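Sharing a structure, written as structure tokens. Questions coming.
One protein chain omitted, others in place.
For clarity, chains are labelled A, B and C in written order, and residue numbers in each chain start from 1.
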Amino acid sequence: MREDHFIVIGNGPAGSQAAFTLKEKAPEARVTIVTKEREGCCHSHLLPGFLAGSISEKKVFAISLDHYTKSGIKLRTGQSVVDVNPQRKEILLEHKETISYSGLIIAVGGRPYIPEPLLAYREHLCTLKTFQDTGTWRQLLPAADSILIMGGDLTSLAVTKSLLALKKKIYFMLTGEAFWPLRFDKALQEEVSGKLTKRGVTVLAGNKLVGIEPVRSGSCRVYVDGQKIKVDMIGAFFGLVPDIGFLRRSGLQLDRGVLVDEYLCSSHEGICAAGDCAQIYHPEIKDYWVSIGTKNARSLGKIAAVNLAGGRKKTRVDRERIFDIQGVKVNTSWWMEF
Amino acid sequence: MKTSGRILAQKVQDIQTSGRLSIRSASLPTWCPGCGYFGIHQGLNNAIQQLSLPHHSIVTVTGIGCAGRYAFFNNTYSFHVTHGRTLPVATGVKLANPALTVFAIGGDGDGLAIGGGHLPHMARRNINVNYLLFDNSMYGLTKGQPSPSSPVGTKTKVSPAGTFEMPLNASLLGLSYGTTFAARLFAGDPESITQALIEGIRHEGFSFFHIYTTCLTFDKENKTWEHLKERVHPLPQKYDCSNLSKAMAHILEDDFSTGVIYKKS
Amino acid sequence: MPGVDLTIEICGMSGDGTIAAGTLLNEALSGAGFSIIGFDSYPAEIRGFGRCVTRSRFGTSRMLALSDHTHVLISLDDQQAISRISMLGKNAKVLFDNKPAGTVQEGMSIAAHTAPDADLYGMPFTDLASEAAGTTRGKNLAALGCFTGLAGIDPRFFYTVIEKKFRAKGETVLNANLNSFNAGLTYAHTHFEDAPLVITAPAPEKKKVQRIMLSGNAAIARGALDAGLALYFGYPITPATPIMEYLAKTLPQKGGKVVQMEDEISSIGAVLGSFYAGKRAMTATSGPGLALMAEMISLGVMSETPAVIVDAQRGGPSTGLPTKTEQSDLHAAVFGGPGDSPRIVIAPTDVAECYQFTLKSFELAEKYQTPVIVLTDFFLDNRVENVAAADISGKKRVDGNIYPPKKEQGRYQRYLVTPSGISPRALPGSEGYIYPATGLEHTEAGLPDYSEPVHMQMNAKRHTKIRQALADLPPPKEFSQKGPLDLGVIAWGSSFGAALEAVLKARKKGLAVGALKVISLFPYHEEQIRQFMSRCRRVLIPELNFQGQLANLIGHLHHGDVVRFNRTTGTPLLPSEILLKIQELLQKDNT
Partner (left out) sequence: MSNKIIYSKQQEDFDYIAVNIPCQHACPVNTNIPAYIRALFESHHSSSYAINAMANIFPGVLGRICSRPCEDMCRHGEKELGNPVNICHIKRAAADLNKTPAEPLKPLPPCGKKVAVIGAGPAGLAAAHDLALAGIDVTVFESFDKPGGMLRYGIPRFRLPRTILEKEINRILKLGIILKTGVHIGDTLSLTSLLENHDCVLVAAGCYTANQLNTDGEDLKGVFSGLDFMIDVCSGRKPAVGKRVLVAGAGFTAFDCARSALRLGAEEVTICLRRTEEDLTVTADEIFQTKLEGVKFNALMLSRRILGTQKVEAVEFVRTRSGVLRPDGKREISEIKGSEFVLPADSLIVATGQTPLELTTGDGKLAVTDTASFTTSMSGVYATGDYLSGPSTVIEAISMGRKAAEVIARRLTGKKYRKKVVRMQETQVTDRLRAWDFVPRQAMPAIQGTTARLKSWAVEVETGFTAQQAAEESKRCYLCYLHYEIDIDRCIYCRYCIDVAPRDCIKLVDRIETNEHGAVTGLHETSVWKDVNAVVIDNARCIRCGECLRVCPVDCISVTRVELMEQGPPSDSSIAEHKNA
């Protein structure tokens, strides 16, 4: 009999949790994590704190690499998956190696979303998702006195907090697209605006971006509805878009994320999704939702693993924490904290 | 012109059924892709198949060098001996068991340099051994040094100004030593190799096959595929292979004719 | 700032241009001012199968030996490079081609085997080369470019060496290579913006030392050239052929000749003939060739004809392991051949010594009228070091010949018995000194004579003569503190560097350990060796052979414990394993 081989794509909070759970539930099986990150499991929600100097690098990487080896998990770092073939139960890596699986968990998380009209200014926009992203920030921050934050997702608020702690002048261009694919309604927008203003942030709510023009190294002139402001750095925070481009030819059912049921199972046998890249239809709230935040991701990783190993565990929806805008729901716990 | 898939599939099937490739080893030859030795390999294997020789009745004795590796690519009894010493070992094998078909295989360095002293005595003894000398005028396995058959002026790393030595003509040597069967062949023409080998294997006595081939890795000037294909041609139609002096005269005149040069009747 | 000590490996299939890439890398890093020791290994098969590895250790202090671990692995062929993973240290960088010809099964890519801490850099070497130069041949250059970009090394060091290497092949070839290199460089810059492995070149030396990147083989050839070599005779054999290649290019410019003979027997024969007639000649071979020469070497001993033979050792016995390194010809070199046939055997331990002792060997051969065997090995021959130019040039050439005095004219006895055992030697062509030279036992006049006293007298003459040579031979060199030692490490040839590094490290740990370098293997400096040994509680002799051939030769000089450390894996000894052995031995002593 062929041994079981579980593959987890992604080594974030969801992916790593899934792998460790799988090893626990099925100790005889091979468990492989494939991640395109070069480092270990990075807690990206701690990165703003890391920038402010309040969190150490060690803390950002919560799990030591040895721990994977000791647990019998094969961790392949720095390797991208480019395709999944559910018929043959194989994944294809970027360097053209194929690996067979008996069970697969997709936990690739998301990558920063830049709205299409902003793509023309991509080179001036800094994002903060991976540890590598902190490099640019650390390079530019010392010389940056004024910073423009565009968007308004949860990272943007954490980054704003960190930057305020570093005594930076912050412009905040709050846009409805921040919670892509959701949108703020007026009331919420005002609430966020108010909170930001109270902390000393200049909020440019409702202003339309006309153009960005670089002036000298790093600094930019930003044109907003007839007004222009000069900033030393621009951060773009429009939420995350699940990084699932590689699944496009796989036949898996995708929308923004991988479409799964409340057991995190996809339409294909033996394939689950967890974390930010899972778009879950949950019968309790009768809608699709995506989860945000490390805690949620870990819990989803665990559930996906349990179910892949033969269990039958439902995701729990904590109604209180569901953030409901325009009929699409986000499960989150972060909002209250700002 | 594009062949019908049906015909193509059938051809492959026929090769399988004929069993003519079953003499090959399981592992792929380690010669450089594109090496002329593959053509000789093809020619020899076809001859063995056409003569229906049982594979276990064949002994292949090989020397040192790329040609020496032949011992590992065919599924016959084979003996990979020291540099240049194929013919003495082959002599022993044949004398010990005359029922065996014995091939001695070596390159031009092995057969004309270090082992050059053995050919005359092999011819004198006229023992029924088939000696295939792969002549690409190059030491390949030691990464490109000139061989005794390299033309004057051959430039290699050890002869950057070109060699000054006159090349040996293996066919002429064979004839002058009194070889009773001599053929000159070309690796790019496996079909004629097969025909000559069939004749030579049947010949009672020492048969000498001087085969022009390439070393495409180290020889970019002399015995390249391009040059050989341009120059090699069959023996004249009315050629008489039973006349030694005429054969020698012909060899002296024509460096690139191929076929059975001499056969003592 | 801590000094740099990094090891880079390039591994591919033969045909991938691995060695060429390694050479360029070394030259470039040497240009950047690092000390380098590099080592390639290549297979007997040209392309069929077989792995090529070049391994370079470079750093800011002098590099004595290879290191345990590789810090950067550049894979030009994953199937081959997978076997190198065991060499990788922590957080090693692995550069590999992520666009192979087709998809591969799990495990066929190097990425399947690296540890999670390894940093993988998949880069399409082949495609980059194809795109930049229209041919996949430049993939090695593309890989180098990728590395250079990643490491943040100034590419100008590479442009210089690429230009130097390919200029002669014409503009097209040069540009193809430069383009491939630049494609890799750009790729690394654009895809891995923050160079993850920044290598800082050492500060320029106060007094600029001119350094030359040289292999052991090239150093031998240069030594021979500076000795005034007139003729070189050889037969191709791994790993000695590069000496012939080097000389073939250079010797004719100095009026000499390189002749490829039909075998080793004829090669040594021609060398003897040349010296007989008064011209310096040399041959280089490896174990199998040395064995063929055994009879001719004893002819040299018997006929008291000088000869210089380089034996580049490889794995044996017989054809053995042509591309593996081993130090197992010591017995054959010292004792091989029929009869009691003493000869001089010297073993250089690094590239500079290859030069110095090859040069010296001609003088010794002439002076003591004997074959001199310079014993090197695959590792020493093929390793490259960037040696100071001063160490490998300008050494004085000494004519070792002792010609008969004029008064001997007309009554010259070629094999005259003297207290030193050395008889003046006349050269053919000089009037009044005609004599026969022979391999038969002979009288002082050179006439055959098998009588008891003659054979005994002549044997004694030949041995006396060789013992006399000790005075001219490089003595053992000691690296230790004064006074008693807990352990003395004695090593020879290519293994000495590793032994010394191990001893230096052990001393840093506070251990009372010393090292002794033995260069002259026959005759050997009994007194000095004995003296060193007497200060050691124990002696450790690490060498790359099965029996412990040096230990066999000199072990009896020690009254205490002689520990042999032998390994025949075909790869060079490493400082770490010797250090481990030292620690193990001293620990045992303490418990």
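Points worth noting:
The working rule: a contact is a pair of C-beta atoms (placed from the backbone, for glycine too) under 8 Å apart; a residue touches a chain by one contact, two chains touch by 3 or more.
All values reported here derive from a predicted model rather than from experimental measurement.
In terms of the touch definition stated at the top, the absent chain reaches A, B, C within the entire complex. Set against the missing chain, the residues A:4, A:83 or A:133 yield one that touches it, A:83. Of A:42, A:254, A:273 or A:300, it is A:254 that touches the chain left out of the display. Across B:24, B:231 or B:264, the single residue that touches the chain missing here is B:24. Although one chain is not displayed, subunit B still touches it through residues 1-9, 11-13, 15-16, 21-29, 31-36, 38-39, 41-42, 73, 75, 188, 190, 214, 216, 225, 229.
One chain of the complex is left out; on subunit A, the residues touching it are 82-83, 92, 96, 116-117, 119-120, 181, 248-249, 251, 253-256, 259, 267, 281, 286-288, 326-327. Although one chain is not drawn, its touching partners on subunit C can still be listed: residues 99, 101-103, 127, 130-136.
Everything that follows uses one rule, which is that only the chains that are shown with their structure count from here on.
Distance from per-chain Cα centroids to the pooled protein Cα centroid is smallest for C.
Remark: subunit A and subunit B have CA centroids separated by 68 Å (rounded to whole angstrom).
Separating the CA-averaged centres of subunit A and subunit C is a span of 56 Å.
On the side of subunit A, the complex with subunit C involves touching residues 38, 40, 65, 68-69, 75-79, 92-100, 132, 135.
The touching residues of subunit B, counted against subunit C in their complex, run 29-33, 64, 66, 69, 82-84, 113-114, 116, 139-143, 145-146, 148, 157-161, 217.
Per the touch definition, subunit C reaches subunit B in the complex via residues 15, 44-49, 234-238, 241, 244-245, 248-249, 252, 258, 260, 262-263, 319.
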